[in-house]
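Rather than the whole complex, this shows some of its chains in their spots.
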């Protein structure tokens, strides 16, 4: 629905030849394309190519596409981590174009806007990192919390697992239940730490525990930080930090954002608490993992890269209920 | 379904005169009673009276019932806190029989079994306190975690709010969404602190954040504790502590319990993690809020009070899926 | 989000004085109004007034508003039935301005477009009637089905019950369960019959059974009709009937529309079947009860009344997933 964008090719090896609206009938009347097999030459004729591919796929095609002059926004993890050895450890495969990692720009506009606007290659952030980094950046930037003892307890809808056949995400397995997963170490942990270290020169120590919620969309990050000073106007700090941001809404002190208030919207809603006045800040940060946590943020990055109004095509409000 | 129990009277002011199975058709063929208006004399003829009433109701009738020789298991909060001034602050009403608070036994068998077996009046624990206290007790008892900096991030199904008409818990409002609530202070906070202080002489400092999940049943408590010593066999500590407990299942190290594995069962499943080997323990503790967190635990207490096998009538397995 | 509309007043007796975005935080940053108590004079200054009020409310204010020159789109049932005695029987109250019933236009554009474009007062159709009438009209118009023996088995999400506190629509009562309701007679039955009789001079006999689904949005009507002739191109008949309709999508023969493909969209998707080639047509018709079944259709009617493009402000696609 973006007024400046035209969808010219959509690829899928498995679905090549099938009409897009046959697989997704919600697009009947709106998308008149069929899937084509991925082909770097064809993609290179686009102004911008979005990758929403399994990890390890984009990095094989990106160099050729960039060379031809097209720009790339990669929604996979291939270009998110600056250190290829860290990437290789967490993703358990070799990185085939680590020379592009330095150039790739981490696409979180609220901390990287200028670099994004000049980028050829944007690494679109993960969903959890978007919610957690936006929730913690004001605290970390101002040095009012102990960066070495952070806790992020994050809850995600099942769509975060993608659209692949798997027993664990069947409705009969995942509804009417909650579980943590990846407590030992989730791939978004190094990404969050790297993202926070952009705002501080202290080492970041984070305990990150993701949970699967019985719902489709939404991330709720509940963040715990020990304040290094009790004498700080947390609410003012957040309000000021995000005053000019079109897609971050700092709610009134003590509010409880619901994920449904951002469902379908490119918004991150944040509320701050200090329970019983103790020196622990509790920050609640919610996004739609498929919008601000993925496709919406990718469009926001595209708008910056092509010098459109940053909010173009992204004004849709959340659906409630 | 308890083989030693017979349901002789069930009260409801609002439903008095209506057949129980008319309101709850799932009981057709099993319960042949009608609701009667509450009446202390009639209740006093029972061997044991269960209160599942709004806070402030049980305390008005309990003295008379106890006097007559019947015993009481109160599922409300009326007798849970030992200090009536704390109770009055959190529950915003006067306590009309604070003299019974000293006698009332906090009905968490895993920490209070002997006292329960001799009790006339048992205060059945709250759902969150059950999950959190069971999850933390081994750590706190052994003094291997810093009791002053505990965090419990708890997720509950909507049935925790009870069966009263309210907009916030309508399906259209509460499904497909997650939110925190009561971050500033939830009534279960002082109950959890009191329950933990039974196992330590140190002051307990706890940040407790409950969340509403889009599902009916289940609590998942994710607990964060700073270890005071890195040199501790956490798994062994939990396994030993709960070895003889019929309703606590310590899962293998690093497991991720799902709430559905205890749905309908009186079991608390616990798993322990130390992410990246840092000095933070992450304890995952799950229960069914309506069973181990309420009615099941009440039956377990009844079994203890009447010297039945503690598991009598409580052997039902969880439904999966 | 409609480019030609400006929201100037929004009323609520219960919420008067409260900011709209305090009750609906999803509107933060988009709606800068507070609720005001309903007041016919204030409403009369609008170009158009939408009523989304309990039945019996609109009829008390509409005459005064029309007199002042404003137009009205009523989403309640007050002006849907032409015969006030039928209305009074089904809605169990007196109709206080039955003289307007003749003028009121039933706002289903696909069967009443021209009348709507000239109307002062539009009765926006019920959600079930929208799905069922659109599903049956081609058959009934052409006289190829027996109008006296129709069956509509309809399934609706819980949001159809509105946003009022009620036990039956709590998440804990309505999720993980399905039930029929109103089998003896639902208020949408006479509305559907009246809507179908616009297309035939035969008497319509309909068995209508609504069901509550464990989800928020969506209606799936499964319609059974006995064909009076086996020799009919049903698919062609539907395709032709709706060829020019912007919001009716006739899917390929034998398709199975999912309600989620219209979630948030103003579209009605229809598919036709003749199982085993027998003389029974099965028509599947899906809408979003809150969009094509309510607010979206109201905007579609506004567009017609004010001579805008019928689809203005209504191009949003469904969210999948």
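Some observations on this one:
By written order: A, B and C. Residues from 1 in each chain.
Everything below uses one rule, namely that a residue touches a chain if its C-beta (ideal position, glycine included) is under 8 Å from a C-beta of that chain, and two chains touch if they have at least 3 such contacts.
From a predicted model like this one, the values you see are computed outputs, not experimental measurements.
Note on stoichiometry: the full complex in this file contains 4 copies of its one protein sequence, with 3 placed in the shown coordinates.
FYI, only the chains that are shown with their structure count from here on.
If you draw each protein chain as a dot and join the dots that touch, every dot ends up joined to every other dot. Look at the contact of chain A with chain B and you find the same residues on each copy: over half of the numbers used there are shared.
Rounded to whole angstrom units, the spacing between the C-alpha centres of chain B and chain C is 46.
Chain A and chain B have centres, each the mean of its CA atoms, that are 38 Å apart.
Multi-chain contact residues of chain B (touching two or more other chains) are listed as 157, 172-173, 175-176, 214-216. Residue ranges on chain A touching chain C, taken from their complex, read 1, 24-30, 159, 163, 176, 216-217, 249, 251, 255, 257-258, 260-265, 269, 290, 315-321. Residues of chain C that touch chain B in their complex: 157-159, 161, 163-167, 169-176, 214-216. Chain A contributes residues 149, 151, 153, 155, 157, 172-173, 175-181, 183-185, 205, 207-209, 211, 213-218, 220, 222, 224, 226, 254, 256-260, 263, 273, 275-276, 278, 280, 282, 284, 286, 321 to its touches with chain B in the complex.
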